[in-house]
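In this view, the complex is presented without one of its protein chains, the others remaining in place.
Chain IDs A, B and C follow the sequence of writing; residue 1 opens each chain.
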Amino acid sequence: MKALVLEEKGRLSLRDFDIPARLGPKDVRIRTHTVGICGSDVHYYTHGKIGHFVVRAPMVLGHEAAGTVIEAGAEVTNLKPGDRVCMEPGIPDPTSRAAKLGIYNVDPAVTFWATPPVHGCLTPEVVHPAAFTYKLPDNVSFAEGAMVEPFAIGMQAALRARIQPGDVAVVTGAGPIGMMVALAALAGGCARVIVADLAQPKLDIIGAYDGIETVNIRNRPLAGAVAEATDNWGADIVFECSGAAPAILSMHQLARPGGAIVLVGMPVDPVPVDIVGLQAKELRVETVFRYANVYDRAIALIASGKVDLKPLISASIPFEDSIAGFDRAVEARETDVKLQIVMPE
Amino acid sequence: MKALVLEEKGRLSLRDFDIPARLGPKDVRIRTHTVGICGSDVHYYTHGKIGHFVVRAPMVLGHEAAGTVIEAGAEVTNLKPGDRVCMEPGIPDPTSRAAKLGIYNVDPAVTFWATPPVHGCLTPEVVHPAAFTYKLPDNVSFAEGAMVEPFAIGMQAALRARIQPGDVAVVTGAGPIGMMVALAALAGGCARVIVADLAQPKLDIIGAYDGIETVNIRNRPLAGAVAEATDNWGADIVFECSGAAPAILSMHQLARPGGAIVLVGMPVDPVPVDIVGLQAKELRVETVFRYANVYDRAIALIASGKVDLKPLISASIPFEDSIAGFDRAVEARETDVKLQIVMPE
Amino acid sequence: MKALVLEEKGRLSLRDFDIPARLGPKDVRIRTHTVGICGSDVHYYTHGKIGHFVVRAPMVLGHEAAGTVIEAGAEVTNLKPGDRVCMEPGIPDPTSRAAKLGIYNVDPAVTFWATPPVHGCLTPEVVHPAAFTYKLPDNVSFAEGAMVEPFAIGMQAALRARIQPGDVAVVTGAGPIGMMVALAALAGGCARVIVADLAQPKLDIIGAYDGIETVNIRNRPLAGAVAEATDNWGADIVFECSGAAPAILSMHQLARPGGAIVLVGMPVDPVPVDIVGLQAKELRVETVFRYANVYDRAIALIASGKVDLKPLISASIPFEDSIAGFDRAVEARETDVKLQIVMPE
Partner (left out) sequence: MKALVLEEKGRLSLRDFDIPARLGPKDVRIRTHTVGICGSDVHYYTHGKIGHFVVRAPMVLGHEAAGTVIEAGAEVTNLKPGDRVCMEPGIPDPTSRAAKLGIYNVDPAVTFWATPPVHGCLTPEVVHPAAFTYKLPDNVSFAEGAMVEPFAIGMQAALRARIQPGDVAVVTGAGPIGMMVALAALAGGCARVIVADLAQPKLDIIGAYDGIETVNIRNRPLAGAVAEATDNWGADIVFECSGAAPAILSMHQLARPGGAIVLVGMPVDPVPVDIVGLQAKELRVETVFRYANVYDRAIALIASGKVDLKPLISASIPFEDSIAGFDRAVEARETDVKLQIVMPE
């Protein structure tokens, strides 16, 4: 079967590749339809590693996927051939201590698509546990289904934030994840979300949504803008999505007394934090690692129309042009949010 | 000053009435503009009491109010004459044990407009603590400002529910409060809200909102409808807003394992509850008593456009026609949600 | 293998009985040492059913067990032969929707020892999933290990209560479960626990613990005692462990404004609840169904000496005298808290 293979750092091939895939009794076989390109896929391509995850052998990329069930294991009851689905790419040991607690995302034994040495799903067929495969309602397209994975990170951030209805949130950083977080926060109960970045084209995209205000921090100090927007009280929640040291050092200034900060952005190295600044307002700081138990919630919000991710899909690229698609992603055009690869019929 | 006075059970007058109102250093004087008629006002009119609160002397009615600040006490910093505002009608002892905990709504010492023997605000001027008076943004009308009070109950229900983004909720009972709860739940993060009632006109009004589905339980069993809407899993949250014994007895059937029930409706007498039914799903049951710390959140949601209460205002009645307004409210037309009284300029 | 078999309502035999028990790769085989007699075991014996769980074929009783691992499946890493252990009797489908959320106790597919048609563990050997088998520290005896199961219910109640350090709790009902709840609440952070019952011998047993006060409601109204103990504020948490209708009807009187009630007792039929009474203090009501993720916590509290369950073990009965042991349990002597059956070496 053909697959998009990262042969080694900097070298992709679209070639036949065999991923052993026995269909267990609780698994489904899925014909993939759409697979989004994630920043992590691109980073493995350009750097050959992320942290201590190093690509040491050819690896199939891709983990943001939707498709159609073509075969179901003997014990599968929730899915049947023909069902349109999207797939959660991280699979825990369901009897591990973390999984028993419901926080299977932090199970140390989790395996995750396109995280070495585990292969991804940029190939026409995959086998996946039915428990981590989610049916798409009729009014949710494959393209939207493949957006559930990145949106799930926004959902996890929104859940960890423990939004209270009517909260005011700030999102620092308007990359694809920052945008997902902003939309999840808004759908998840915030009255207003203020998104800050340096790049105006990104702010224009996310600012087109009702309920989202933008601040270009080249033009205007964010702390002042937030103070003005909140009668000098501060935001209930600050979602730090930039991973940038200056944003992290001053994030406490944006929050109200007793507010919360959610750390979504991932600075490569330790960065200075003003702990006394956090303490003086007794802020709660939450962190996010992937997601758990959010796929059904994410799909429900998309299906109900409360969240519209379609404006964030910048281009659909045929599977045969995958390598060109990745090269476009490496370019990082400021007007691209999400590129998706579509498999041949 | 003129006021709408409940002289005794069944007898209203619009007449001069003196409410002593010294402006303290932390108070504001407000010219009232719009005052909604609440079910409790009507109940005092028709029954002369609610529970152990009995009207024993003439009492001014009204507690859902918006107006304009005309004078501010010496220590008031958050408001000034000319500010358009709405007022939170319950005033606690700010140093009580409950108030120190932030749950001032359950302070036994709270005084509340139009709850005997405390006078309400259906009169052209009132004095109120600045700490419980909230500025209206320019894009929120007085009519909407006077809707903040009933909406605040919906907000309190939504807060107590601890909604998680993407939850599915059921609201049993489509009276004015059930409608407020449904809208607060939707704005507060639910993906879908299913509202159930026997009265089709009410369902038609609330069902006109995006994201709200309705079930007329005359035509269709609610448990089945919820099961179908949730793949037999049940609703994350059930807001019981009917106060009706049959709804309360079967409410556990609507919830998912580990879900929540919020008791908003107030049955006059103790009613049978299926405790083992609640336990078998380990449900959490929250109760609601008025509200605390929600006015700013409610206003933020209205101002941002996430909540539109205007369709629920059925009529605006001039102050001089107040008594006719109350009589219309007694009629309880099925198409009336909220009647408001507007003071003369 | 011999087993204590409930042949039918009212008839026990100690006889050879074959429970098919293949050792799967994630299972352990355990030689049982001590098995407590639970009220549910006794109820199946005397009534032949509990709710809709009906004994329709001979069933082995017992689910409160400790023993020694004698064989471990190929994939088991946390246990090895010779480990002293206790066992969690309810086994969910680990990939079910509830289990993924961490609330595996409310997974509709759970199987539970000695709940028809599933056999219990009153037999010398059992096979059990390693994920639900917990190692006992050296300083925790088998007798204490077999107490973990009933104590786990107390732990679940304490967890659901969300105790805050220094809380004052009331426990209504001093049966074995009420006692477990009282001890879990005390170890779990309460400053004081007031236990109420009609039976003085039970109150004497639980009242012997430091930090536990008792009220015999034959002699003194509980509401008054709680008011006096709390400066008329009320208890932070009320654990309702009696299942008695009068206690349930008046439970709101015991709680402080904004407090919590945990429903542990299981009244057979729906009972009247004063919903307005709950609402007037805006109480939170939690329910308890068995337990999830508490065995390790329970063992830690026993091992650290914070919880001493030994005084609650009223008698150790040899396996060959099991039937006599059950008959003693049916008698329900007021001074018996827990009877345990000990297997032959």
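FYI, a contact is a pair of C-beta atoms (placed from the backbone, for glycine too) under 8 Å apart; a residue touches a chain by one contact, two chains touch by 3 or more.
Remember, it's a predicted structure, so these values are computed and weren't measured experimentally.
Of the options C:46, C:164 or C:335, the residue whose C-beta touches the omitted chain is C:164.
Interface note for the absent chain: among A:19, A:101 or A:127, the touching residue is A:101.
The missing chain, though absent from the display, is touched by one residue of A:196, A:263 or A:312; that residue is A:263. Against the chain not displayed here, chain C makes contact via residues 155, 158-159, 162-168, 184, 187-189, 191-192, 210-211, 294, 296-298, 300-301, 303-306. Although one chain is not shown, part of chain A still touches it, namely residues 51, 97-98, 101, 103, 105-108, 160, 233, 248-249, 257-258, 263, 266-268, 270-289.
Within chain B, the residues in touch with the undisplayed chain are 26, 94-96, 99-104, 129-131, 292-293.
The rule is short, and it goes like this: only the chains that are shown with their structure count from here on.
When C-beta pairs in contact are tallied for each pair of chains, B-C comes out on top.
For chain C, residues touching at least two other chains, in rising order: 101, 103.
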